[in-house]
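Let me begin by handing over the structure; questions about it come next.
Then we have subunit A:
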Amino acid sequence: MSQTLLELQGLVKRYGGLVATDHLSLSVKAGQTHAIIGPNGAGKTTLIQQIAGGLRPNEGTIRFDGQDITVLPMHKRVQRGLARSYQITNIFKSCSVLDNLALAVQARSGSSMRFWRPALSDSAIFDEARELADTVGLSTRVDAIASNLAHGAQRQLEVGLALATRPRMLLLDEPMAGMGHGESLQLVELINRLRGQVTILLIEHDMEAVFQLAECISVLVFGRIIASGNADEIRSNAEVKKAYLGDEVAA
Partner candidate 1 sequence: ADSVKVGFLSTLSGPGGALGIDIRDGFELAVKHAGGKLGGLDTEVVVVDDQQKADVGRQAVDRLLKKDHVDVMTGMVFSNVLLPVMPSILANDTVYISTNTGPKEYAGEKCDKNFFVVSWQNEDIPAAMGKYVTEQKHKGVFLIAPNYPGGRESIEGFKHLYKGKIADEVYVKLGQLDYSAEIAQARASKADSVFFFLPGGMGISFIKQLVASGLSKDMAMYTPGFSGDQDTIKAVGEPMLGMYNAAQWSPDLDNAQNKQFMEDFQKTYNRIPTMYAAQGYDSAMLLDGAIRKVNGKIGDKDAFRAALASAPFKAVQGNFKFNNNHYPIQNYYMRLIYKNDKGQITNKTVGTVFTDYHDRYATECKMK
Partner candidate 2 sequence: MSALLQVEKIDTAYGASQVLFGIDLEIHSGQTATLLGRNGMGKTTTVRSILGLTPARAGSIRFRGNAINSWTADRIARLGIAVVPEGRQIFPNLSVKENLIAFACNRSNSPGPWTLERIYQLFPRLKERARNMGNELSGGEQQMLAIGRALMTNPHLLILDEATEGLAPLIREEIWTCLGQLRDLGQTTLVIDKYVQRLIELADQHTIIERGQVVWSGPSGTLRESPEIWQRYVGV
């Protein structure tokens, strides 16, 4: 069927004596939405960091689209189509929404080592930024300063920035954290729209969203994957229940 886009092999990350990622192997198929759940401190964020290039693993390899990217710096991974959103909103706070998005578009449209020509004369970049604002539902707020946006709108921009890099794969770390039900629903909708075009690796404690979105779920405990499968399989896995879900799933 569809081919593997991201493949992790024997990944290890240690913090002193603590093994946050413990010989972890995982593969994500192109076009899939793959969720990772697990107890607090299991190593989910650590894993995302390693895939995105913010942390270097102690052992193991990361392959993206067939190529080894284990030691590639972050910006090169982005250029190859691997983008991330942050658990804590991480945007250009004092810039307008349009500038936020335009910066991300500019990153992949030719060199920025241009010192003389005014950037504003590149209207194509800004047109595309406007389109992106549309996609993430911010079309009415393009001129607003990012820090003046409500929390939910900032989360939308966060995802917008990742999308603007035209990723083939998106890493989302607890995108719903701190969102109310309404905003969560909007985001679920957006992710649903991206399905098929973009491969997604999702970390989330909001089980409702996870079960609704993910085609495949992996459960991470103590840096290891203890179970993988679709929503039903995970829901009924006794070990997962014991380590992570508790009784809440029933609700």
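How these were chosen: all candidates are chains of the complex that A comes from, given by their letters.
Quick note on the criterion: a contact is a pair of C-beta atoms (placed from the backbone, for glycine too) under 8 Å apart; a residue touches a chain by one contact, two chains touch by 3 or more; residues count from 1.
Model, not experiment: these values are computed from the prediction.
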{"item": "Identity of the candidate that touches subunit A (this complex; choices 1 or 2)", "value": "2"}
{"item": "Contacting residues of subunit A [partner candidate 2, same complex]", "value": "15, 37-45, 87, 150-152, 174, 177-183, 205, 207, 243-249, 251"}
